[in-house]
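Let me begin by presenting the structure, written as structure tokens, before commenting on it.
Of the protein chains in this complex, all but one are displayed in their positions.
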């Protein structure tokens, strides 16, 4: 792996960026970031995973980001911080993310004359922006993004190629949508009419609040009436499904292939593992963690770590799955016990007779 | 939530629309629809969920859609109908769905000169329609839809942005495709050739019959030979996978993230819960319901409600999952019984000796 050098700097500048302390020469020259086993003398490296600590001694990096407790144990300039992982993210952003340069409405983009386009926006070739739509200052639409009429994209948003935002949906500021994602598709609502199904118009909207990120090929359906909402700071991985009128709280993480059925409300700071799911019309509290493939079929209170289908406390689930693997053996044991009891009964009746 | 007023009308017009009866003033003026707790005196509301019945007394709506049994219990003009949910859907359609206005082939669309385009069609910017494709009367293609050569889109279809319809596939009338969906992608077919895999050409097609709706980011693969078919009236939610040569019957509901493997045939009026799946080359009868996350690994006869992996009758599944949660306890119990039996045996041999 080789990261392009965009900038060069010194250890002291990076320490200020991450609000960390320095052990060693603050003027150490740094031109990039690399993993412990790959970094050279002009690169900074990082120890965020304690398992890799054994790599420290052989590391050739110009400096290393480590927790303060490691000061004095490594013969290298160190950047000391309580959260090396966060510092790594900030330093990587410094070196690897190019500054955004606006390109305006590019040739091949179709922007409706009644759309409102902010300053410093880029609308790439193949994008279509409908009547009454608004694109906020500093937002970047990659090629072939479709913004339906009357939708609002906030400031400094980043929409990747082939994203669809349906009519009247609202994106806050700094929202990121990965490619192929659909915001505001019709919810799955049909009324049986005696022989088939009559489509219930889905006339609500989707609101993605500030700093929400949604992965590739996700589907966040609009409300039937009212709003499907993802609150500030929540991050959603790829191929995730949110049904109509779902509400997700702040700073949640939804890992890939999660499905949340219609009208369910999730609290703040929840984490849903990959392929987990919640049935419709339920309420999940704050600080709830659902393990991968977990299935929630009832309301769930706050501050719990759950797993299984239906979900149970994670520890219980570990015991239960362990017990399940012993089931065939246990079945044989129960048969043996039965035979022994029959034998005991036989003996007893012999004794009595 | 506030729905735009598109039209104003009277209670009697709406009663005719839904074939219901009126209790109260038929000339009551109605300009929109809203939930029970939000409706004002110019709006009609509805009681489709019996749990919300307590909201009726405080409801300020100009009229309320209720089942006939509630006549006389609410001091409001009522629209009486056996199916309030269906009536709600019809009234919402009346107020909230704008009449379609054709815009023809719009600037930025690429329609092949040998494509056949019906009357009153809209083909939006960024759409590409291939040679020999046919787009039926009244159909609307949102931006960036791609129709491959020789495909057929019926009349009054609605294809949302970024949909792909591959070559020679056939859509009936009033078919709705949500954004990002792919109709007629290659099926997953490869022949082992001793070292790797040789691609089996997928030269069949997909047929979606009249009134089929498919959600966002779904994948319905074309047949290897022959047809992958979704029959009339079936509704499919988001992120659903149908393998090559699958056949789905009429008026089925497939909830989000369902996967149906190749060559499997599903009957009419089936319901598949979210994330459920059926293995390949199986047959499922009519009126079968599979609970969310259910996994079908064998043929299934008609008129059943199943759950679990592999599926079993739903009631049995409830008992089984309940029993599973008691497994660790049961395991301890079996150990205790074993000890007691050992003790009994010991005593008996003592008695005998």
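So that you can tell them apart, the chains are marked A and B in the order they are listed, and the count of residues begins at 1 in each.
In this text, contacts are C-beta pairs under 8 Å (C-beta built on N, C-alpha and C of every residue); 3 or more make two chains touch, one makes a residue touch a chain.
Everything quoted here is computed from the prediction, not taken from an experiment.
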Which one touches the absent chain: A:17, A:52 or A:341?
-> A:341
Contact with the hidden chain (one of A:235, A:283 or A:319) | A:235
Residue of B:257, B:289 or B:304 in touch with the missing chain, whole complex considered = B:257
Residues belonging to subunit B that touch the chain removed from view = 110, 126, 128, 144, 146, 148, 162, 164, 166, 180-182, 185-186, 188-201, 203-204, 217-219, 221, 223, 225-227, 239, 241, 243, 257, 259, 261, 275, 277, 279, 295, 309-310, 312, 316, 319-320, 322-324, 326-327, 330, 333-334, 337, 340-341, 344, 347-348, 351
Across the whole complex, the chain not displayed is touched by subunit A residues 1, 3, 33-35, 83, 85-86, 88-90, 92-93, 96-97, 107-108, 124-126, 142-144, 160-162, 176, 178-180, 211, 213, 215-217, 232-233, 235, 237-239, 250-251, 253, 255-257, 274-275, 292-293, 321, 324-325, 327-328, 330-331, 334, 337-338, 341, 344-345, 348, 351
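Convention: only the chains that are shown with their structure count from here on.
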Subunit A and subunit B: spacing of chain centres that average the CA atoms, whole Å = 26
